[in-house]
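With one protein chain held back, the other chains of the complex are shown just where they sit.
Let's look at chain A:
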């Protein structure tokens, strides 16, 4: 039996599919010149060829003889649902054992970098691996104590600097206070990749917004952009944030939870050490703190998290944001 598949490296889709010739060399050549893709799905096809060019899981049953090759069709529907057309070639009507699937190469975008946003093409393979008993990986978490408070001239944010991977400390001095705008900073707890990516993304959006409006960014703008993004991913983007800044309307402090809910508070704590830090705030916070009192209180709260919570540790980072100038102390 003959079986053909067309070969292309489709970066935009992230698939690797290799071709080889069952029998006729010149038929493959014709396929490429037209830019069209032909598959002949045979009932049986050669075992074992080119197995190592396929990523694990994409062609799970490839290499085993199968009576029914419809899994190839399923993969085509999975990868290119809108562009798939099924045609029976007139020349092969006599053969009951093979069908041709005809697809226009022009409908797939080849050799372009991805357009942005998440890509889900390895999900099927990873699910297959999970079913076979291989556990999913753990991600770098920022165990963390992050705090913020409003004092008389502005906002003070504080964070510890430990990044954990399970029980191991992966980074003893990581930065958890992320830049959003010259007058807005954001502390992040949860999955490290998510906090970094989401704060970077909203920071870029704020920059573009500043170009468009010609004004300084407002904290409420950053808040809305963050909560919209996090809510749309229903909590799967696991980023818990303490957002603080000073804009034309005054100092603001907000907390944002991974599912997209927000709170506006005079003092706030997040992360695994949040209870330890909140205990310090509840005991000692008062309105109208001076700069030095505020810094001392924030440092005390973070230290409380560092000493009492196993997920927080190492050093204390503090960021003071005021109307006129911005100080970052590490």
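Simple rule for what comes next: a contact is a pair of C-beta atoms (placed from the backbone, for glycine too) under 8 Å apart; a residue touches a chain by one contact, two chains touch by 3 or more; residues count from 1.
What we mean here is this: contacts and distances are computed from a predicted model.
Think of the chain that is not pictured: of "cAMP-regulated phosphoprotein 19", "Isovaleryl-CoA dehydrogenase, mitochondrial", "Proteasome subunit beta" or "Fructose-bisphosphate aldolase", UniProt labels it "Proteasome subunit beta".
Screening A:197, A:220 or A:299 for touch with the missing chain picks out A:197. The set of chain A residues touching the chain not shown comprises 9, 11, 14, 16, 55-56, 113-114, 117-126, 129, 133-137, 139-140, 163, 165, 168, 170-171, 174, 191-194, 196-197, 236-237.
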